[in-house]
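What follows is a single structure, and I will ask about it in a moment.
Only one protein chain is missing from this complex, and each of the others stays in its spot.
Showing chain A:
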């Protein structure tokens, strides 16, 4: 695809001279986009850095510069660490589950079996539904009072369980619900990867007497490596940003037990009028997302090259 661009460049050698004229950049065409991004992304980002060095409460006029106090406070704040741990569980837990199930579903639904397109559509459907509403729908399933799960448990003679009110269990329920909602994307990306593999490889492997497992290890796995990279990075970012589903399932509770960085930031700002500290959390969150997604990208990219 680059050949086209190259060849047209070669056939118009004069165009290189024009490169130095400012008008040639046609910058006015991207000016509106730049203005929007500066106002809504870059300016708030820089302002957020500034606010994180103050004790501002979010509405009053006076805010004092207090240097790194908020950052020091963050390091010694046990809730921050709980919330970071939760966020990592949401990010990594959903990533692992979505990829395992996404790949298994794709392998199965890539076979020529009946009804496979119906199953694909059903698995994919939640992707287009608001995660907030998906959370409510699962709330009906897990709720302590009259939840669908407890209906089954009681009919089988067990006690009701308070899945959403249990602080050790509910973060995993949230991981599960997030996985359920977005496993369809992972599945579709893996399906696209599987369909791009030529069947000749498998035919040749079968002639050589390779087992199904060997075929998967030596052919399928290396050739879907790009799909793995995409899914990993995508799911990590999605999981670390988790907000809606937590609001609708547990509201971050009990206490702060299932709070993620996004929901904690929200409650610091709106419920506790602690804007300076909330801004500091925002900076921390950005760094965690950046570092983890770059790590995932680097790690899986390297695997791709090796494969």
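One rule holds in what follows: contacts are C-beta pairs under 8 Å (C-beta built on N, C-alpha and C of every residue); 3 or more make two chains touch, one makes a residue touch a chain; residues count from 1.
Definition applied: contacts and distances are computed from a predicted model.
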Hey, which one's the missing chain according to UniProt: "Protein-disulfide isomerase", "DNA-binding transcriptional regulator, PadR family", "Heme exporter protein C" or "Putative ABC transporter permease protein AmyC"?
"Putative ABC transporter permease protein AmyC"
The one of A:68, A:108 or A:298 in touch with the missing chain is A:108
Residue numbers in chain A that touch the chain omitted from display:
1-2, 4-5, 8, 12, 19-20, 22, 24-27, 29-30, 32-34, 36-37, 39-45, 47-48, 50-51, 58, 105, 108-109, 111-116, 118-119, 121-134, 136-138, 140-141, 143, 146-148, 151-152, 155, 180, 185, 188-189, 192, 230, 234, 237, 241, 243-244, 247-248, 262, 265-266, 269, 275, 278-279, 282-283, 285-286, 289-290, 293
